[in-house]
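All protein chains but one are shown in place.
Chains: A, B and C, in written order; residue numbering restarts at 1 for each.
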Amino acid sequence: MDFKYLWLIPLCPLIGVFINAFIGHLLPRKVSGAIASLAVLGSLIVSVMGLLHLLGLPEDQRVLHQSLFDWIATGAVHTQVAFVLDPLSAVMVCVVSGIGFLIHVYSMGYMAHDPRYPRFFAYMNLFTFAMLLLVLADNFLLMYVGWEGVALCSYLLIGFWFERPSAAAAGQKAFIVNRVGDWCFILGMLFIFVTFGSLTFQDVFAKVAAAPLAVPTVTMTIICLLLFAGATGKSAQIPLYVWLPDAMEGPTPVSALIHAATMVTAGVYMVARCHILFVHAPVALMVVAGIGAATALFAALIGLVQNDIKRVLAYSTVSQLGYMFMACGVGAFAAGIFHVMTHAFFKALLFLGSGSVIHAMHDEQDIRRMGGLSRWMPVTTWTFWIATLAIAGIPLFSGFISKDQILWYAFSSPLGGVVLWTVGVVTALLTAFYMARVTYKTFHGQPRMDEETQRHIHESPASMSIVLILLAVGAVFAGFLNMPEALMKIAPIGWLTHLFGASAETFSDFLAPSVGTQADVARALEMLHRQIVPTSHVWEMRLMGVTVVLSVLGIYAGYQMYVRKPGSAWSIARSAPWLYNLLLNKFYVDEFYKAVVVRPGMGLAYFLWRGIDVLVIDAIVNAVATIVGIFSHLFRGLQTGYVRNYAAGMVLGAIVVIWVLTR
Amino acid sequence: MSNTTFDWIASLIKAVIIFVVLLQLVPVLIWLERKVVARMQQRIGPNRVGPFGLLQPLADAVKLMAKENIIPTGVDKLVYYLAPVISIVPALAAFAVVPFGEPIHVAGRVVYLQVAHVNIGILYVLALSSLAVYGITLAGWSSNNKYSLLGGLRASAQMISYEIPVGLTVVAVVLLAGSLDLLDIVNQQVKQGIWNIGPQFIGFLLFVVASNAELNRAPFDMAEAESELVAGFHTEYTGFRFAMFFMGEYVNMVTTSALATVMYLGGWHGFGPDVWYLNLIWFILKIFAFIIFYMWVRASWPRIRYDQLMGFGWKVMIPAALLNLAATAVVIVVAKERATLWLTAVNIALFVVFLAVLRLVNSRQLEQHRQVVPQPDAVRG
Amino acid sequence: MDIYSAVPFSAWLALSGLLFTIGAIGFLIRRDPIVMFMCIELMLNAGNLLLVASARYRAVMDGQIYVFFVMTVAAAEVAVGLAIIVAIFRQRLDIDVDEMSEMRG
Partner (left out) sequence: MTWIPFVLIAAVAVFFALYLVLSKNAVHGALSLVLVLVSLAIFFLLLGAEFIFIVQVAVYAGAIMVLFLFVMMLLNVGGAEGPLRENPSWQLAAAIVLGCVLLFEAALHIARAGEGVRHFPQAIAADFGSPERIGQLLFSSYLLPFEITSLVLLAAMIGAVVLALRRFP
């Protein structure tokens, strides 16, 4: 009855890495790409088998555990390389390997002319491997290996075209910013170890669940804040989001992989994984929710005015991740993970669609020089529209359902409130608007590119289009897995949902054993003497209505401003130039960081180099060398070159040793 | 009479018998060799002294005894005197553990038909045979003669090299028997129903070749190659000392043959009733078969070159013996009770393949040779 | 042979020590590297004797295993050492250790 193949899930891509890294250059291009895709397909198949196996088990036994070998066993630390597959990680591995597989297939077309083709696929596989390791790990330490692994791979892939200085710089930026978060994560991990004496999820969570009040709330809050700080680095939240927009320097499939399947979801996953810790630290939860909401709004605002198609998408990712953290922050972990999943579909679709556009436009990324592409690229246009509608929250698209759940919990949860909800709704409006802007400017209106480019625009090859269509299907229908109860009362929706074999909140129920339910959160909060305010479904419907209206409004506004009256946006910007410039320059955050963090850091480094390193450390080393030199010059005389002198010395030594030993 | 005393006396008697018999065998073997080789070369051989020249060895012995003992100048006297003795002693001593019959019962006591029943007898033989080289090497060195020195040098290198395949083939036999006791090795062959020459056929061939080299006999008699080294290590020896080298060589031959008989030919077992005197006859017959085989080889093979000898030893014999050992071990582990059967089949199959390959290679070489031979007309023209 | 009751363990120890010392002195006073090598072999054998005697004395066979290893190492050492001597001889046609002091510091 046991499912013994968990180890295959990370192993498949790892094998792909080795093949492509060591003999990839000997293989034909198609083969090396196919190997990489097949490797990920392999882990997808095993993941789905694992998921089905889980579904076949009774609800309270849905945990598969597999230890491979002892990894570190020293004194107090006893860590195994062990994998765990529970509903949470099952969903994550399926998303990672599924979306990852589609992106690999897409890449085979997209990267077809790149000279470093096998290397690219080796990196992609390594990326997938690290993410799967992170998700499957059964302890913090192994998770940290995957955590660092994705950081490394993001560095390698963002800087894949390292001939371009901007790409190399972006790779370094991603890596360094991530290091800040990782450092906090390590600290959190150490705190956990000191507090609970173990790094295994099972042990730690069991201890918390058994005696929630045994650990002081302050300690718990510190741990959770440190962990969350790690998550902000990985998942691009304020204040560490700055690397993600720059990460657009990498090839587009990489962006898709980072934004949809791997890397940025790691933070959300980690917070959901540690939900037991978080619900016992309400302050930390509030911080999570606050940061999430702030990031959502902040990034959406910046996204309004960006002109690079991928940059807009990048800020939308940051904003959507803010939603997810908001969900986690109000205790709705299942809703957060659900948004991870739906987001994976439509964000992958958006990126691959934009990649398709960029491919067709010969690496042109500025939407000001696009327009009217729908006449040449119907598939891309339609799929891109589907994704836009999904992310904007048009009813019954997957994004609508997951986002509305988040908003509903933000409003109704004991931790939430009107403020969070308002921020979320405003963000939804902004999202709808900027996505409409991008879509209209790219695919509709007058073509604004030059003649030469225009002649070469073409629909993408089949391998790319098919992937787009598959993702579009997911973007439309994924929502039915977790239809809110309120909507189930509307007959056609309920009927459709049942057609998909799901019922109300299927997904949340499935996840409940791993991430808990609202009731669990409420119970935990009660224990900490918090007031619980009861809520009702009537309000849920009303709020939903507000959101829908705002979303439609946003899209309509985009239509008006960019299709009907193309000049109006410019005039609005002119009317408040300071605001426009503020947004266009991303609130000057990069400049702020440069002044506050980078400059002093450089100064300190310069001091350490000139002051400490050269004057102190090098001097010590040189002094040691000189002293050794003097002594060796003295003792050189002992080396006479006569064997028998040495022998005599040995006998003398033996005499002394025997004398000492037998004294 | 206590048990210990009885054993001591029995051992003493057996030792004396063996000593006398072995030494008396030497003239017989000399005569036999001369006769056999002569017949093979279509000569008559010794025929003047006594009937069929039977007394020829005796006459030779008298001649050697009566000869003046010449001691060349500059020899290292001590070593020079000792070397012949050293060459004969290990050969005699090694025979001490060779069994030539089932233990018999005398006056209610068990008497082993070997001088000493040692339960690691085969190792003892190996150890002593490794000492045999001293006699030749030291004789070569002490003679103060460059040819002798070269002979001794060659002998030491050759015997160290060929010791290894001998040891490895012996180990394969030991694996089959599961014992180091020579008695056990014989009995195991009877028990498994087929003599070790079957399951260890390749090993047997290797042993025969390698022991021939150990014996310093043609075609491996590099230490006394008269066409290159006058008479090699014994150039400077005359008279009785020279005779001792001779005796050493022949006694060694008997010991090696006896060992081969014990290891591969089922020792004293044969057809007919299982009584000790018949067994003894079987044993002697087998030994003589071996000895005549060695003589046959000597008569029909030309001496090979020294580098060929060493190359053959290191590049063919040792790898082959190692493979034989490894294969034997694997088959024993895998096939367990059926190991003998499998080993026999594998050995015969391998041997057939080997012969086929040899034939192929030979015919190809002949072909090339034919093409190279110039036409008579062309030479004349 | 009932040698154990007559000869005490200390006699074996003394013999071993004596042989070792002879080997050590030999190594110190001879200049022919081959003889020096043989003196090393003598010292190793003295050690072996001690090991075997101790094994018998404690009725534990581990000492004999050590002897086995010592012999293996000795064989390896002789192979390499003699090869070095031959190599040196080929180059210098003389093997007096006191002439070989190029490694002087």
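Please note the rule applied: a contact is a pair of C-beta atoms (placed from the backbone, for glycine too) under 8 Å apart; a residue touches a chain by one contact, two chains touch by 3 or more.
Just so it is clear, the model here is predicted, and its values are computed rather than measured.
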item	value
Shown chains touched by the chain that is not drawn here	A, B, C
Touch with the omitted chain, as defined above, among B:131, B:194 or B:304	B:131
On chain A, residues whose C-beta touches the chain left out of the figure	644, 648, 651-652, 654-655, 658-659, 662
Positions on chain C where the hidden chain makes contact	1-15, 17-26, 28-32, 34-35, 37-39, 41-42, 45, 48-49, 52-53, 55-57, 59, 61-62, 64-65, 67-69, 71-80, 82-87, 89-91, 95
Hidden partner chain, residues of chain B it touches	76, 78-79, 119-120, 123-124, 126-128, 130-131, 133-134, 137-138, 140-142, 149, 152-153, 156-157, 159-160, 163, 180
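The rule we apply is simple: only the chains that are shown with their structure count from here on.
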item	value
Whole-Å gap between the CA centroids of chain A and chain C	68
Rounded Å distance between chain B and chain C, as computed from the means of their C-alpha atoms	34
CA centroid of chain A to CA centroid of chain B, Å	80
Residues of chain B whose C-beta touches two or more other chains	none
Where chain C touches two or more other chains, by residue	none
Residue numbers on chain A that touch chain C, as the complex places them	635-644, 647-648, 651
Of chain C, residues touching chain A in the complex	24, 27-28, 31, 33, 36, 97-98, 100-105
